[in-house]
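With one protein chain held back, the other chains of the complex are shown just where they sit.
Then we have subunit A:
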């Protein structure tokens, strides 16, 4: 039991969150919404509740006037799998999906009036899954056809999350063209990233449905969905299997991944660590005494070198000085030579035009 109790703390996380973002609008980007909804479905099936999922969909496909089958979003052709279902809860919809809102959700700098369902209330024991899909390019992802988020901004947002202790481990999956460029700039610890294509490659869509008239899913997410359908809350499949999903023969693009910032070996990371909300519950009638220093639990965060005392805002700003400010004395004056030259020229022009006879009036 001691071993198992130690195992209890080994993975380090106690709760799971998911932020699923679809950034494209318009009917022909049906597949991006279907991508996000399939990941949503898997994540919910594996145990993450709606209260811990922030779902951002930039457009409404299910109730789109062009949808021949209203209230459905299919992921397989021949309408095999409806990922919309009855209990989808979209937190950010339509025009609310903006770069600013996304970054605010991640960093937690949200106006006080935001409802709980729109907040990412993670803490330093949370494993967060971030899934993004849409149209992208080398170093950016397009939101709503009007703005972009760059890989630098994303990396800085993750660093803010790290500094604010908002995650324990983070899995970032992106399914766009040139998706690998989005994770190139990450520099915060404990991030693992997967992308559907390398820089210079396009991510392709899977199959069109002739009844609906659009492509239903992107290849990478289609095969990820197939993979995830096999997973159940107790499965021990690890990340290395996820890296093998969708080889080049099936996906045409080369999926990539990045694990150098991650502290654990991907072999030991279970899929359900990120995609599911697995609670380890062991019922026992014996008492266990836990050792003070448990192996595997090291302090992950560096100690502050010097403790600073909390600063009060009012003391930092010299209010009295500002209020009673005198108008500033100008420090710069034009050089004497310039003034002399300028006025000499003006006087010369004046006399040239109007004649020397005025000189005696001046002097």
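What we mean here is this: contacts are C-beta pairs under 8 Å (C-beta built on N, C-alpha and C of every residue); 3 or more make two chains touch, one makes a residue touch a chain; residues count from 1.
Keep this in mind: contacts and distances are computed from a predicted model.
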Match the chain absent from this complex view to the correct UniProt protein name in "PIGU protein", "AP-4 complex subunit epsilon", "Sister chromatid cohesion protein DCC1" or "Serine/threonine-protein phosphatase 2A 55 kDa regulatory subunit B".
"PIGU protein"
Selected from A:260, A:291 or A:331 as touching the chain missing from the view
A:331
Considering the entire assembly, which residues of subunit A contact the chain that has been omitted?
146, 328, 330-335, 337-339, 341-342, 345, 349, 352-353
